[in-house]
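Okay, here's the structure, questions in a sec.
With one protein chain withheld, the remaining protein chains of the complex are depicted in position.
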Amino acid sequence: MRLTFTPLNLARYLVWSGFALILIVAPLIFSKGAALSILSQIGTVMIFGLSYNMLLGQGGMLSFGHAVYSGLGAFFAIHAMNSSGIGASVPTTLIPLVGGFAGMAFGVLFGYVTTKKSGTTFAMITLGLVELVFASSLMFPSFFGGEGGITTNRVRGDALFGISYGPQIQVYYLIAFWLFISTIAMFAFTQTPLGRMINAVRDNPERVEFIGYNTQWVRYLTLILSAFFAGISGGLGAINFEIVSAENVSAIRSGAVLLFVFIGGISFFFGPLLGAIVGVFFSVMLSDFTPAWQLYLGLFFVLLVRYAPAGLASLILMLLRVKSFGLFHRIWKPLLAVCAVSLVGFAGFLAGIEMLYHLTLEAANGSIMTRFGQQIDVKAAAPWLVVAGLLAAGIVGYRRVQPGYYAVWSEVNAEIAAKQRGSAA
Amino acid sequence: MNALELKDVRKSFGKSEIIRGANLTVAKGERVAVIGPNGAGKSTLFNLVSGRFGISSGDICLNGNSISGLKPYEINRLGLSRSFQISNLFVNLSVYENLRCAVLWAMGYRYSFWQRLNGLRDAHERAEQVLEQIGLQRQRKVLAGVLTYAEQRALEIGITIAGGADVILLDEPTAGMSRSESDAAVELIRKVTVGKSLVMVEHDMSVVFGLADKIAVLVYGEVIACDTPANIRSNAAVQAAYLGQEVHA
Partner (left out) sequence: MEFTLFTLLNGVSYGLLLFMLSSGLTLIFSMMGVLNFAHASFYMLGAYMAYTISSVLGFWPALVLAPIVVGLIGALVERYGLRPLHKYGHIPELLFTFGMSYLIVELVQLIWGRAAVPYPIPKELDGPLFTLFSTSFPIYRGFMMLVALSMLASIYLVLTRTRVGLVIQAALTHPDAVEALGHNVPRIFMWVFGGGCALAGLAGVIGGNAFVTEPGMAATVGSIIFVVVVVGGMGSLAGAFVASILIGVLQTFAVALDYSLMTMFNGLGANITEATPGYELLKLTISQSAAILPFLLLVLILIFRPKGLMGTRE
């Protein structure tokens, strides 16, 4: 019997080439001001998120302490960059590998202990571990740099081909390069025996033992590999920001990657990529515009957990699925209606929150709030009436159009399910 | 050398002794059915043999080697595989992937993260072979979690035998099946256990009499009789255990 290669092979090359193309071209499209810095950040968070999803999405291991590996990797990388000994001979291009191997070493050390347990106990032990490392970071200031952290200069050593990593664009392409090969490597992992067995462990850890596998070893090895890639992302962060501090090994950072990956969608390989974009958008870009960004992020996350636990990736894929069955024309009008009323209500909600924030947090600056060039007096009644109106319109409109949309959506999906069953029968 | 031997196996959970000195011998290639009233300890016995629980005393030997105290994966690697009464599948993997996972260790691929799964021809062929045997070729891409009950039971058996173990333990393989589904399952079991030693817990007597070379009767944690089907039928102690009183014809 021949192992046929599916026609998907061509699609596979297209997808990876497309990915590479996007990475190469992105800074040309988003070229304004801080865009390059944001793209660089997105790149490192993508690697971090993908490594985290090896544990969560592929292995069912909820960790609250993944920043331990990326953070320790970052510290080792930055010390290597600063060192005048062995570290000095490592070119900046390869520094991420220092981070990777450091992360991996700690994965070997800590992972043995943490993977002895599973489920909630595993989550708790990872939380304890990250708090432990974070607390000890203040105890050893020569390694962790105390309150200020460790700084470095990424322009070091010989500039090969004129690449000194001084300009941000060079750092971006370095990150893009490591992102590309890390993504390929982590994707390849999902197509190996270990990669498949960690999925089996996720689904049924007990059964795995009865088909000859030691569940703990499957988890342990996966964690070690995940820690390697986390360390690479840490090393890239050290190069990008030229500073590493205790915050890099904090529970806050671990929580952030959990949030981002979940938002993107843990059941899909590319989910973390999406999550990184959304996450950096909230935490870096939005934070420049509004003090309420954490509220929005938290709300967004909670709503997603409640209404779309499979993440943004699932929403996109569901729509694509409808399109691939040629049924998109049935849903686009109701979908547009729902989106429109949601937008109206959302605008009202946003305005209300912004005004509230101004009222309580910036009261010292007076009651005039400036947004989009407009002056809004948060103590006056008019803006609040507008907010109330928008909210009311949104809610009423939503109640009107949502049932219709839901009906069409269910209908369409039932048809698709029937078609799929029909083709399998 | 016997395929499986239980020597005076005892198991207590706290103060309750569930298995009170069970003795059983399964010769190579033999098919033994374990029957008994509810609560006799049949599933517990399976859990003890497969390593899910540890025994309190006694010994269990697989092909002459003691396996008491070994972990389930160690016992599986020595050539014993078991199915579960409640289907224990990998619900988010397809039928094909379920079977392929079941063969990976037996084929020596271990924890490899450097080999392409889809390039492993022998694993693929064995998975296809089992897929065909259990009759689920058309559902190969369906996720195990959405199969029908009978399909899940078939997959359950498939996962159990895919690794090529010599000693197979099936825990109520036809539980909850209709007559025709049971008959199909019996045929499947007969087909896939050719040349292997089989121990089966069953309640359905027609399945038992159709498949078993020997029947072991487990009552209150002890094997009170182990004999050919015909002899078991007329065994007074067995009748008393099931019916409570000796039946006078």
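Should a chain be cited, it is by its letter among A and B, assigned in written order, with residues numbered from 1 in that chain.
Everything below uses one rule, namely that a residue touches a chain if its C-beta (ideal position, glycine included) is under 8 Å from a C-beta of that chain, and two chains touch if they have at least 3 such contacts.
As the structure is a prediction and not an experimental result, all values here were calculated from the model.
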| item | value |
| --- | --- |
| Shown chains touched by the chain that is not drawn here | A |
| Contact residue for the chain not shown (choose from A:Ile24, A:Leu160, A:Cys339 or A:Leu361) | A:Leu361 |
| Omitted-chain contact residue, chosen from A:Leu23, A:Leu55, A:Ala105 or A:Ile125 | A:Ile125 |
| Residue among A:Gly298, A:Gly366 or A:Gly404 that touches the chain left out of view | A:Gly298 |
| Residue, one of A:Lys117, A:Arg156, A:Arg321 or A:Arg371, that touches the chain absent here | A:Lys117 |
| Interface with the unshown chain - residue positions in chain A | 62, 113, 116-117, 119-121, 123-125, 127-129, 131-132, 135-136, 138-142, 251, 255, 258-259, 262, 292, 294-295, 297-299, 301-302, 305-306, 309, 353, 356-357, 360-361 |
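We take it that only the chains that are shown with their structure count from here on.
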| item | value |
| --- | --- |
| For the chain A and chain B complex, residues of the former touching the latter | 1, 3, 188-189, 191-197, 199-200, 202-204, 206-215, 217-218, 221, 225, 424-425 |
| Residues on chain B engaged by chain A in the complex (per definition of touch) | 50, 71-73, 76-77, 81-82, 84, 88-93, 97, 100-102, 104-106, 109-121, 124-125, 128, 138-139, 141-142, 159, 162-163 |
